[in-house]
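In this view, the complex is presented without one of its protein chains, the others remaining in place.
Per-chain numbering from 1; labels A and B assigned in written order.
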Amino acid sequence: MSLSVAASTQALSAEQVFTLLERVRQKTPRVHAITNAVAQSFTANVLLALGAVPSMTIAREEVAAFAGGADALLVNLGTLDEERRAAIPLAIEAARTAGRPVCVDPVFVNRSPVRCAYARELLGLKPDLVRLNPEELTALLPERADADALIEAGTVFAVTGPEDRVESCGEDFLLRNGDPLMSRVTATGCAGGAVLAAFLSIEKDRALAAACGLSVFNIAGEIAASRSGGPGSLVPELLDALYCLTDRDIGARLKTG
Amino acid sequence: MSLSVAASTQALSAEQVFTLLERVRQKTPRVHAITNAVAQSFTANVLLALGAVPSMTIAREEVAAFAGGADALLVNLGTLDEERRAAIPLAIEAARTAGRPVCVDPVFVNRSPVRCAYARELLGLKPDLVRLNPEELTALLPERADADALIEAGTVFAVTGPEDRVESCGEDFLLRNGDPLMSRVTATGCAGGAVLAAFLSIEKDRALAAACGLSVFNIAGEIAASRSGGPGSLVPELLDALYCLTDRDIGARLKTG
Partner (left out) sequence: MSLSVAASTQALSAEQVFTLLERVRQKTPRVHAITNAVAQSFTANVLLALGAVPSMTIAREEVAAFAGGADALLVNLGTLDEERRAAIPLAIEAARTAGRPVCVDPVFVNRSPVRCAYARELLGLKPDLVRLNPEELTALLPERADADALIEAGTVFAVTGPEDRVESCGEDFLLRNGDPLMSRVTATGCAGGAVLAAFLSIEKDRALAAACGLSVFNIAGEIAASRSGGPGSLVPELLDALYCLTDRDIGARLKTG
């Protein structure tokens, strides 16, 4: 599902992508990630390999202190237990109050009506970015007008799949990097959401930040896939590639538009 | 402890094992795994490398929707917290109602009386398969007659160790694949349980499904151990081996009773 069929997509240059990556590496932003138990360790390692710093507590007594002091907040709805349901609104409020960007990843809302209803409430809090796949988007916002209204109000959508599409009230981007082997590793999408949160923390143009973050993560994934014997070796290779990623790597591989 | 000393064991052919593996790869069954926090990520990656799809939520509000829509359910009792204790009966009921196989792995029942009592209640729900080691079996069912009664009623036992024994009211299997290095990696047993659940979803002969699933996982482990410098590199190698496993690998390595 394309949210805005008519919109033309913007080109993205390797220089833009590398410039933002370098800003992440220099600022070492802290990303507070409320994410599912399956994804926590890999997400933390992706953030560290990128040059960011993860924090991950979900305890309601302290999540506001952690989220309010972080440079960005990721809210991922996988394994949505009681502790996380209690923590998420507190964390979003703290991040909002501190003026930090909020990225929401409504994992599997197409498989659970309870989760879908919860995710819709979060959309009412106007996150800066929503990352999801086409099936999740259809479940979350069956009416096209509702998605358009959110985009008008400033939320950016990053719709991921074989192609990734960034939709915003300004520029849109179409991105074609990545490798199918990435989908054979759990939580690659979730960890990619944390990369987007890190990029949002260093760039006010949210659509540009999302496009650059997606490109960095997917190019690292491509490099890793080219060096891997399967999904097991993809994990260390992806983290190494992210850690070592150069402007030449990006220049050689970036596929947009 | 052998459950049925008198029973002769059945041979298993490499062709049978590979045929079932290919059926898993073609059907890409979804396995809902309620498993311990330590095992979640590795279990998800094992399922993906095998060709199955994991889901893992433990939230009581949505676990029935996830388990009822899955092709098989794994219930692993490691780190048995409140959330999981509440979720497990709901998930089993949903899987039963949908006619899906249920696999129970009563991890460490020999170390905690509370957990052992809880596991005995689950046996009353007549799971399709129970995977455990001899110490756990002795703790769970100290009376031989109780184990025999469960087997008579249709539950299959997969008793794992240096040798693996599949015991059923039909055929039994004795399997000798695997490598000691696998026990130096956390959650290999737990992840192996998820493989059994995936195989149960594509084959009605539960004992045959269990025997093939154990063989696939342990042969992948053997190949990985032969390529590893220790338990760290065993993990990516095992996932790569599982992903790439061929009929020739199985033919060259399968060791049965």
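We take it that contacts are C-beta pairs under 8 Å (C-beta built on N, C-alpha and C of every residue); 3 or more make two chains touch, one makes a residue touch a chain.
A quick note: this is a predicted structure, and the numbers were derived from the prediction, not measured.
The chain not shown here is touched by just one of A:93, A:148, A:205 or A:240, and that residue is A:240. Of the options A:40, A:112 or A:201, the residue whose C-beta touches the omitted chain is A:40. The residue from A:11, A:59, A:117 or A:252 that touches the chain not shown here is A:59. On the side of subunit B, touch with the chain left out of the figure occurs at residues 36-39, 41-42, 78-82, 85, 108, 111-115, 183-187, 228-233, 235-236. In the full complex, subunit A touches the hidden chain at residues 37, 40-41, 44-45, 48-49, 54-59, 61-62, 65-66, 69, 83, 235-244.
Here, only the chains that are shown with their structure count from here on.
Our note on geometry: subunit A versus subunit B, Cα centroid distance of 34 Å, whole angstroms.
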